[in-house]
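Missing here is one protein chain; the remaining ones are kept as they sit in the complex.
Chain lettering (A, B and C) follows the sequence in which the chains are written, and residue indices restart at 1 in each chain.
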Amino acid sequence: MIFASDNWAGAHPAIADNLVAHAQGYVSAYGTSDLDRSVERRLSEIFEREVAVFFVGTGTAANSLALASANRAGGVVFCHREAHVNVDECGAPEFFSHGARLSPVDGEHGKMAAARLKAEIRRFPPEFVHGGQPMAVTLTQATESGSVYSLEEIETLASIAQSHKLPLHMDGARFANALVSLDVTPAEMTWKRGVDLLSFGGTKNGCWCAEALILFDLSKAHEMHFLRKRAAQLFSKSRFIAAQFEAYLAGDLWLELARHANAMARRLAEGISASAESRLAWAPEANEVFVILKRELAARLQQQGAVFYDWPVPHHLAGSLTENEGLYRLVTSFATQAEDVDRFVAAC
Amino acid sequence: MIFASDNWAGAHPAIADNLVAHAQGYVSAYGTSDLDRSVERRLSEIFEREVAVFFVGTGTAANSLALASANRAGGVVFCHREAHVNVDECGAPEFFSHGARLSPVDGEHGKMAAARLKAEIRRFPPEFVHGGQPMAVTLTQATESGSVYSLEEIETLASIAQSHKLPLHMDGARFANALVSLDVTPAEMTWKRGVDLLSFGGTKNGCWCAEALILFDLSKAHEMHFLRKRAAQLFSKSRFIAAQFEAYLAGDLWLELARHANAMARRLAEGISASAESRLAWAPEANEVFVILKRELAARLQQQGAVFYDWPVPHHLAGSLTENEGLYRLVTSFATQAEDVDRFVAAC
Amino acid sequence: MIFASDNWAGAHPAIADNLVAHAQGYVSAYGTSDLDRSVERRLSEIFEREVAVFFVGTGTAANSLALASANRAGGVVFCHREAHVNVDECGAPEFFSHGARLSPVDGEHGKMAAARLKAEIRRFPPEFVHGGQPMAVTLTQATESGSVYSLEEIETLASIAQSHKLPLHMDGARFANALVSLDVTPAEMTWKRGVDLLSFGGTKNGCWCAEALILFDLSKAHEMHFLRKRAAQLFSKSRFIAAQFEAYLAGDLWLELARHANAMARRLAEGISASAESRLAWAPEANEVFVILKRELAARLQQQGAVFYDWPVPHHLAGSLTENEGLYRLVTSFATQAEDVDRFVAAC
Partner (left out) sequence: MIFASDNWAGAHPAIADNLVAHAQGYVSAYGTSDLDRSVERRLSEIFEREVAVFFVGTGTAANSLALASANRAGGVVFCHREAHVNVDECGAPEFFSHGARLSPVDGEHGKMAAARLKAEIRRFPPEFVHGGQPMAVTLTQATESGSVYSLEEIETLASIAQSHKLPLHMDGARFANALVSLDVTPAEMTWKRGVDLLSFGGTKNGCWCAEALILFDLSKAHEMHFLRKRAAQLFSKSRFIAAQFEAYLAGDLWLELARHANAMARRLAEGISASAESRLAWAPEANEVFVILKRELAARLQQQGAVFYDWPVPHHLAGSLTENEGLYRLVTSFATQAEDVDRFVAAC
């Protein structure tokens, strides 16, 4: 009953096996092998246009390099207050961007509210040198709250970004989970709606270590080669990432894995909804379920081997928990078993 | 006949297999799993003292974080002119250190000459604020020229560093090759001779992607956790690195692989020494062989499928090549086959 | 009727004259002259202990260098939400600190509330690498709201900082105004209450360009020499700053100028309090007066040549202004004339 995070799972067998399959033989290093090239081409197909692909080791690296490519002196990046870049990356975006600032934008369910984004950007008028200058907007899809931006919501944020000439980055650490949740194409969820840069995550969805920064604007690719190398993210045996992605994308394995994780989340949600004692904090849209449990129950579950984290109670929920209740996050993954879900639900 | 670089090889089967063996099941993320801990303990045993271990994705990351931990304003790092940090890391050490400078030190066979190191450091007197201040010394073992510092040479450089209170870093991208070449223990080649920080490389010697920054001074470990995370080098599924190292270190596989690579280099060297037409530029001490070939012959070998790079001619050799000759680097690895070596030699 | 800012005034005649007095003759450069030394000694006397003094060109430089000297990877600096470092320095503190973040702390009247500071620091538990690590606390004295921290308030914040081993910095761009407002000694308002670093501003109080970063912890002085030089803030003809400070401090001119500015602020405040139409937003404690005026009146005053800025309405005042009213800031300085104040008041 491990619901701690999708990164507690290991690697999907097909992905681990493909690494072994590519272990032998010599290929050219630093991302120049045929395998690297073929995965890059496959991503262009998947996104229905030529894209520039940069394999990196971590989602934090992909996010931070994306923002670094938009760098301006005194630059300000707009993101949701709970975004991974703002809360969980130890200042990497700021470091990669030489001191750019993250300006948190509020909004329900982990999504930036359009009006709040506009208001935040307006705090930095173009000619007022003292405050700094807007530099980029970044949204997380699926969000840290397990919600998913609709295509219309993405388009709205993109148009705000565009009106200020700011690139729009999407942190897609859980890109596949959001994609199958919306049941749209990768192109529809990104560049067709105004996304300029994408952190395309594989690690949380069944890879060992496979992240790709995808640029829809090819004019930024030249500089990105140097940004990535300077950030120590150009891997000599790059094929070890390419091989993971090859298996991940083959036969739409990635979508299948995400559908499984999301289904497990729904199963959890439905089970808990039916419980007398426990309840959902809000409905999940991807693979993260937020539940309100009696603290006593949570402790008992943890004694029984369940692993999950408690979560800060957002303002809009503040009044609706009793003293004895806590908010908890349950994350499912490609590896989650229905039996574990059912055991958990049964105990709730 | 691939002698381009040791990073053109893939992964040793035992290492690839161990990744598969660890692919299933849940473990805690970000380097906190039992497997991570056990590999860290193993490294403490190997180095005969408690060390702080930081897994990272690339040798450049290990080197750059090591130097970053010594950071000073206006800091100057002393390294050999041909060192990887100086020539092949696209400014990563400077970026991680917020603009520290690398001050190249000359010396034969890729090794800093002690007198030159002293003279370079003396260029930055402690109270002369305009020039900046010394910050660290870094040496490469084995060097980019395929040579190996003797223990005495390491100790000499270490005592110079210590006399200026500078930490001594060792770039051990080819640590195992140097170690078996000297036939000493890891402790003898590092902290017992005054090395403070070590980039312990596994990638070039049979791993996919396994590098560890090892601190002998535990007081620097706390800050390093944040430096690594901020540099986007803390991997969520850290066990994928730990599993590689587990197999790498088990039963001294790492030493066996390095011995093989070095033996292949010697075999190459002996063959070429015996050739009428071709000759060694200097004797190899690890797994890199530098040879002087007729350009015509080099081209013919490359047409026959041999892959290797030409190399800038160092000053001390300048006069000893004819117009028709070039200097070439041949790198062997755990994967090099004796037959390939022999075919190459036969054609020389 | 110029109440735009205290930096719209020029230089006090005694200060300008002292520059002329020191214009001739040769002295050693880069802060090593007798004049530099004597001003440094004078500051040690004024602060009743040996201090390390670093002349710099701007308050932003002093603040940013102070924070840079506390630098940690993933570092977080705590400051009031409205603090100059957070709002008006275009990311300089982040740039000088290689990407450290500013974490805004709320509190009434421009002062950090102790409970909020504690809560903010607690958001970054020491071993949680993902969030970053606390690095410093900085308070502004006098604040951007024209208020002044009492000695007890400073002590309370200092003890919170100390309990987390964080240095406490004071941005004293308006140090003199705060000092005469509290009627205490420089020592009492700083190190005796736990302040570790001070930006000692002269520019806003009658100098041309005279700021000093003062370190009470001498062990940080060595590195600061390099931090300052690297930041391009070491002036060759440093005596041009020293000469300003010499005149500024001589005969307590600085206190006299601050008393004048504060008295002008009080005169403004008293006049407006007596007005039927206009009112104070809150009582001034230094040289900044915040008033609520009918917008129409404000516009009329501006047409008559008054210069002052409107100001964002803080939350706690939100309900207390009518639609026709605005919040405005009036700043007095050493150069403010009573007649101008009276003309302004008469028109209110």
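Basically, a contact is a pair of C-beta atoms (placed from the backbone, for glycine too) under 8 Å apart; a residue touches a chain by one contact, two chains touch by 3 or more.
For clarity, every value in this text was computed on a predicted model and none was experimentally measured.
*Asks:* So which of A:G74, A:G110 or A:P186 would be touching the chain we can't see?
*Replies:* A:G74
*Asks:* Given that one chain is not shown, which residue among C:G25, C:G251 or C:G319 touches it?
*Replies:* C:G25
*Asks:* Using the document's contact rule, name the residues of subunit A that touch the chain not shown here.
*Replies:* 30, 68, 72-74, 98-99, 129-130, 132-133, 223, 225-227, 229-230, 234
*Asks:* Which parts of subunit C face the unshown chain closely enough to count as touching?
*Replies:* Counting only subunit C, the missing chain is touched by 2, 4-5, 7-13, 15-17, 19-20, 22-30, 56-61, 64, 89-92, 95-96, 203-204, 208-209, 226, 229-237, 239-240, 307, 335.
*Asks:* Need a quick check: the contact residues on subunit B for the chain that isn't drawn.
*Replies:* Contact residues on subunit B toward the absent chain are 73-76, 87-91, 94-102, 129-132.
Criterion: only the chains that are shown with their structure count from here on.
*Asks:* Taking each chain's centre as the mean position of its Cα atoms, how many Å separate subunit A from subunit B?
*Replies:* 34
*Asks:* Based only on mean CA positions, could you tell me how far subunit B sits from subunit C in angstrom?
*Replies:* 50
*Asks:* Between subunit A and subunit C, what distance separates the C-alpha centroids? Give it in angstrom.
*Replies:* Those two chain centres are 41 Å apart.
*Asks:* If you look at subunit B, which of its residues touch at least two other chains?
*Replies:* Correct list: 30, 226, 229-230, 234.
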